[in-house]
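Every protein chain of the complex appears in place save one, which is left out.
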């Protein structure tokens, strides 16, 4: 028997939320999913998360929301949003930052799964070392369960791959987010950790990583700040399905998901 | 009928070159490949290219080598290496920089294919605008042939995706390199340009993007400069196969390639 | 006889504008200033420029406003602000960007002075090469006058110093802005160009480079976005006074200015 964890890549605005409300139950049924984790950092209009959009996502069946650098975008919403223990911000922000970066959730079948959210530093912010913070957080989580799912929200493939190897055998899965493009390198590392550099995104693919193509091109051409629209066409859901042995937390399978909505 | 272009992602050191000498002819036969382009920026010991390693790659059947930020690593070799018209450096370096960024090669069957190499700027160097340089280069290439293959060597998915849309309908394919991780987002854009954010790498996958895992992890933990070894185990070839209509240069098919060697 | 050009470092919000309205006439009298140029990129609330704040600055006696990366912050004001030929944005933005990067102004005594604004690329945006754009712009300006003042809005001391040497003998002065800290390296380079790495800022010095100390510290500690206040205490004016030979545009003197207001 294996516990099936479905992880959904960055949900981009309303089109992304609609993809979930339309398709998630079908995915869950087809794959007998036990637990659903989703990255919600772009769920509210492409930038940040609100209590309302979070509720919408939980209503579709999501059990836990991870995030990343954009979680702070709806500033006035941050305290309330992060007061919900099911919503994580990366664990390697400083101690005085609101919210937490890990949580233990329980599947409907009663299996405990630790979820850990980390953010990369290469080409990103000057956070605490994600490798060291992972050591600390995993030690705590493993006191409760060997099933641990890590969302590593990072830009550089080198940092993501290195963390995968660093945690191999200590967690069930290391899955990357943030680039909004799904990578094709899913594998189970030698010590039993499922790994994927990036889960991709859930939203409009008639876009540049979820936002308007014309605005994105104009930004590169002019180097001026641009007001982004969230396109609505060609909506797809990206994610990854990880099967885990509930006895020891080792990954048994990893499968990329990409579907039109 | 369609022209089949095989593009091979960054070849990393000796293991990467060996992958080609062992497996390339099999790939070419199986897919009836007409033209082989490969990114050679890491072919010499993981850093740069030499006349010797370039010759080794041409001997395996490669017709044209593209490159990127690492092409300058073997400094004393640069003038000789880039004197070979079949070896490109990104076109958006300044005019006084050795070498060129585009070339028209002819398949054994006599079809002309333009190859254009560009480098991204996001999180990279302050080069000329790859969008503007693409405009200029493509205008010239299209005087000779509508079949144009673009290797966009770049870090950020947003910049790569934006260039794909920007060139849609003007070139046969925009394929990214540099992250060394193959992405799963191959598609043909509406105006007929095949697109893939990153072709991945050809070399050891018992590694962090081609280099030693232990050194890579140590680098992230200590932030000290590290001397990298090129691992030899678990060699794989990553690439992409694009079918192009020789009449109008439109892409007919795009298929990711990943194979153990 | 020498033409005296007073350049004023980045004016930060209302305190900065007040410094000018209170002290500028005194400075002008004391030093017999012929022309006043000021960097206005932070004049409106610390971020950007509006038609109103620009008018306020011109009313204090400023003849020409330069800017930098923050000029785009008040987005809806940009077209109108940059329609005023006395207001420059860096010249090395693309051609489709509103505004221009150089202008020839005439002193009350009838001497023509070219003003050129450039922005650095190191740790900043992917603009056109400031060195090449300087070549192009200076060639045009020198058709009208050999007196040319360059505001190089840049972060890295290496890039600023390199441009100073690159333009030595072709312009009257290269003065840096953007770091908001005045440097102590004023000198006249061998071919006659006055050089200063940074002119500093005009605003509250009870601050971290013009913005609230507490917020700035909190930002470094938490890595969270912060809403900045513009402090009002300890207002100082920073600038530089350059004496230029009107016959040939060579610098005759350079003197840093820093005064409490």
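We call the chains A, B and C, going by the order they appear; numbering starts again at 1 in every chain.
We adopt the following convention: contacts are C-beta pairs under 8 Å (C-beta built on N, C-alpha and C of every residue); 3 or more make two chains touch, one makes a residue touch a chain.
Remember, it's a predicted structure, so these values are computed and weren't measured experimentally.
*Asks:* For the chain left out of this view, which of A:128, A:151 or A:185 touches it?
*Replies:* Of the candidates A:128, A:151 or A:185, A:128 is in touch with the missing chain.
*Asks:* Among C:84, C:185 or C:229, which one is in touch with the chain left out?
*Replies:* In the complete complex, the chain left out is touched by residue C:185.
*Asks:* Any idea which of C:73, C:128 or C:159 touches the chain not displayed?
*Replies:* C:159
*Asks:* List the residues of subunit B that touch the chain left out of this view.
*Replies:* Residues 72-73, 75, 93-94, 96-97, 125-127, 221-225, 227 of subunit B touch the chain that is not shown.
*Asks:* Which parts of subunit A are in contact with the chain that was left out?
*Replies:* On the subunit A side, contact with the omitted chain comes from 94, 121-122, 126-129, 132.
*Asks:* To test your reading of the contact rule: which positions on subunit C touch the chain that is missing from view?
*Replies:* 123, 129, 131-132, 155-159, 161-163, 165-166, 179-185, 197-198, 200, 208-209, 213, 216-217, 220-221, 256, 258
As a convention for this text, only the chains that are shown with their structure count from here on.
*Asks:* Mind listing the chains that sit against subunit A and also against subunit B?
*Replies:* Intersection of subunit A and subunit B contact lists gives C.
*Asks:* Suppose each chain is reduced to the average of its Cα coordinates; what separation in Å results between subunit A and subunit B?
*Replies:* 30
*Asks:* Between subunit B and subunit C, what's the gap in Å when you average each chain's C-alpha atoms?
*Replies:* From the centre of subunit B to the centre of subunit C is 43 Å.
*Asks:* Enumerate the residues of subunit A that touch no fewer than two other chains.
*Replies:* Residues 221 of subunit A touch two or more partner chains.
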